[in-house]
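The complex appears here minus one protein chain, its other protein chains still in place.
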Amino acid sequence: MSEVLEPTKNEEALIAVMDQNPVQPMPTESPMHHLKLGARSQGSNVPTVYAGELGLKGHLVIRGDADNSDFRKGVEVALGLGLTDTLQSAESDSLSISWLAPDEWLVICPLDEAFAVETALRNSLKGHYSVVNVSGGQTVVRLTGANAVNVLKKSSPYDFHETHFPVGKVVTTLFGKTQAVIRRKDKETWDLVIRRSFADYAWRWLEDAASEYGFQVADNLA
Amino acid sequence: MFYIYCPYCKEHREEEEFHAKGQAHIERPADPDSCTDKEWGEYLYFRKNPRGLHHEMWVHAVGCRKFFNVTRDTQTYEIKEVYKMGERPTITAQNQTAAKQA
Amino acid sequence: MQKYSGFGLLKHALSYHENWQRVWRNPKPKKKYDIVIVGGGGHGLATAYYLAKVHNITNIAVVEKGYLGGGNTARNTTIVRSNYLWDEAAHLYEHAMKLWEGLSQDLNYNVMFSQRGVLNLGHTLQDMRDIQRRVNANRLNGIDGEVLDARQVQEIVPIMDCSANTRYPVLGASWQPRAGVARHDAVAWGYARAADSMGVDLIQQCEVVDIITEDGAAVGVETKQHGSIMADRIGCVVAGNSGVMANMAGFELPIESHPLQALVSEPIKPILDTVVMSNHVHGYISQSDKGDLVIGAGIDGYNGYGQRGSYPTIEHTLQAIVELFPIFSRVRMNRQWGGIVDTCPDACPIISATPVENLFFNCGWGTGGFKATPGSGHVFAATLAKGEAHELAKPFTMFRFHDGALVDEHGAAGVAH
Partner (left out) sequence: MATQKNRLKSGGRIDRNKPLTFFYNGQPYQGFQGDTLASALIANGVDVIGRSFKYGRPRGIMSAGADEPNAIMQLGATEATQIPNVRATQQELYQGLHCRSTSGWPSVDFDAMGLIGQFFGRMLPPGFYYKTFMFPESFWELYEKFIRKAAGFGRSPRENDPDIYDHMNQHTEVLVVGAGPAGLSAALSAARAGARVILADENAEFGGSLLSSRELIDGDPAHLWVKKAVEELAQNDNVLLLPRSTVNGYHDHNFVTIHERLADHISDKAPEGKARQRMHRVRAKWVVLATGAHERPLVFANNDIPGCMLASAVSTYIRQYGVIPGNNLVLMTSNDYAYRTAFDWQDTGRKVIAIVDSRQNPTGQYVEEAKNRGIKVMTGSAVIQAEGGKRVNGAMIAPISADGDRVTGDGTVLSCDTIASSGGWSPVVHLSCHTGSRPVWRGDIHGFVPGETVQQQLIAGAVSGSYSLSECLKEGLDIGLLAATNAGHATDSLNVTVPKVEELVEGERMAMFYVPHSKPTSRAPKQFVDYQNDVTAAGIELATREGFESIEHVKRYTAMGFGTDQGKMGNINGMAITAKSLNKTIPETGTTVFRPNYTPVTFGAIAGRHCRDLFDPKRYTAMHEWHVENGAKFEDVGQWKRPWYYPKPGETMQDALNRECRATRESVGILDASTLGKIDIQGKDAREFISRVYTNAWAKLAVGKCRYGLMCGEDGMVFDDGVTSCLGENHFLMTTTSGGAARVLEWLELYHQTEWPELEVYMTSVTDHWATMSIAGPNSRKLLAELTDDIDLDKDNFKFMDWRQGTVAGVPARVFRISFTGELSFEINVPAHYGMHVWKKLFEHGAKYNLTPYGTETMHVLRAEKGFIIAGQDTDGSVHPYDLGMSWCVSENKPFSFIGKRGMKREDCVKENRKQLVGLKPKDPSKVIPEGSQAVDNPNQPIPMTMLGHVTSSYYSACLGHGIAMGMIRNGHNRMGDTVYYPQADGSVIEAEICSPIFLDPKGERQNV
């Protein structure tokens, strides 16, 4: 198997693959860094909604033909997780994969593993596909608590009732006047993937919508 | 507000997630350079604008970003059929009227 | 024609208003007319009026499938202005503006044309560039208008939030003092009454189901209720049905019909004395003489003949209104409705001959129809009378969509309410 482990020269010339992790760790700022979430005042009444920004993650967008068994296999080999079906997600200890479109999936992994995962994918995939590192472009907000679902109902026209949105389902839909990829992690916990430039708005919206239920910023949700 | 079935997400979504993209099945002329101004103008601007069944294109903009076709009654706003790019409608004004006469 | 005046009113009051005459007759259609106008809305009735008045052609019928003035004439936000960007459009709308001034006296019917001025707000630097460009063009075209800064806007509309802390602060506006609003129903009724008095047959409840043609030329219309009515020339002024009508005659138009929504608040005491329009945040508002806040929304993106649009469009509009006028947040929406607007790719109308001889179309006014009513009728009357386009109508031929000579009002005029 060793020969497939490193990309062939030819591959490199075709696609500019880039390890985006510094050799030495460098200071980072997450999309919500400026909001100083830790320091934000919390609602007076007893919290029934908690939310926080998960630290920086590796985000990879995979594109390819779901009906191509080589592609399916290749992804499974590389990730140890198979492509998920329409509106479905799967996760392992370090990875999650979410369906975004019939030919598009989002893989979230630890930030410093993004290149390793991309390389693994490129090593095991051939033909027409693409892998794009978008780690800097989005962030994950984890929303939990008894009233989390009501915050979502205020924010999106989607039906979040468990008969319609069971654990593991993932949808891209409206969030206020921006959008989010929303995944149900468990009965009361939801992960929202938000684009960096909208993060400030999304957080303020969320805080505002949650305030009446008693809202608390939580940084230990991961 | 419409409730539109996305054939790629395989469920109904609110109209707010979509953009209407106008008449469906308009094909770009194979050889534009050989088109007359008239032909090109019709491709650019002239549209079917029926009162009744209309085949139109929508995109699931806040969602899977896929374009698809919708057959909708422009009077009652009923959606009769949704089908993917490259597919043909099974419900048309012609076969509807035919069905009525039958 | 029975003359209307304050004195007349008094006279009739003494006789318990029992002797008012009909405002128009209810004639049976003749077999043939010189000109048949399809569509009894404001534009169609104005066309008939000017045909009779200016061109002395009175052997005319206006056929209307419903009731007079029952289409977009009865469904718009009644804004009248002429500050369009391009020369062609500006001249056409200014022609209309000049006819609006004095129309009540001309028709002896008070159309309540109220020249309270229109503000088109600018919220971005590009908005302001576009406003400068448009106002300069207007000025050199002889159309009144000036560019105001935020402070001057605030003086004209003290209740509007012109502060810097809104999401898209008001940077300034274009201001056309001669612009304003009018009573939409009265416009249709006034033209109808005046046209009728000159002998024009107004035939309501008469639906055209086909255009009768003989070797490539239109010779009449087939109607549902009265069979065929023949004519030397036919003018179609059927906003909201233009596409359908064109298909009857066997051709397509560069037109799509979209829902355009509007709404009114409950009547409140006078508080807004001018018309405020914002293309950027998408809200258009004025206050009617009855006291309702009259608010126009944006066009819905899909084709629709249902005379209703989608609810989020209403939400976005009221969000914009509350953003501009936070004090209106507690005022309540009484009623919403929708019209059908025929939109052209360049947001300008079609006043034109068609592939069918003797068949003329006046359509595609999009959101600009009401304000153009007198001008549209006036130039279309000339076009029908002479069989060739009036000077002001020439740029608006439907064939511009072949050679590409568009008059693109999208650029700077935006949504042309």
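Letters A, B and C mark the chains as written, and numbering starts fresh at 1 in each.
Throughout what follows, a residue touches a chain if its C-beta (ideal position, glycine included) is under 8 Å from a C-beta of that chain, and two chains touch if they have at least 3 such contacts.
Keep in mind the model is a prediction, meaning the values are calculated, not measured.
Taking every chain of the complex into account, the chain not shown here touches A, B, C.
Where chain B meets the omitted chain, the residues involved are 1-3, 14, 19, 21, 27-29, 31-33, 35, 37, 40-41, 43-44, 57, 59, 61, 65-67, 75-79, 85-86. Not every partner is drawn; the one left out touches chain C at residues 4-6, 8-10, 12-14, 16-18, 20-26, 66-68, 70, 74, 87, 91, 102, 104-105, 108-115, 123-126, 129-137, 139-142, 146-147, 159, 166-168, 183, 185-186, 189-190, 204, 265-271, 281, 289-291, 306-308, 310-311, 314-315, 318-319, 321-323, 326-337, 400, 402-406, 408, 410-412. Touch with the hidden chain on the side of chain A covers residues 12-16, 18-24, 26-31, 34, 43, 56, 61, 63, 103, 128-130, 132-138, 150, 153-154, 156-159, 161, 164, 176-178, 195-198, 200-202, 204-205, 208-209, 211-212.
One rule holds in what follows: only the chains that are shown with their structure count from here on.
Note: centroid distance chain A to chain B, computed from Cα atoms, is 33 Å. The touching residues of chain A, when paired with chain B in their complex, are 86-87, 100-102, 104, 157-158, 171-174, 179. Residues of chain B touching chain A in their complex: 8-11, 13-14, 16-17, 62-66.
Only residues 1-2, 15-16, 19-20, 22-23, 37-38, 41-42, 44-51, 54, 56, 72, 74-77 of chain B touch chain C when the two sit together in their complex.
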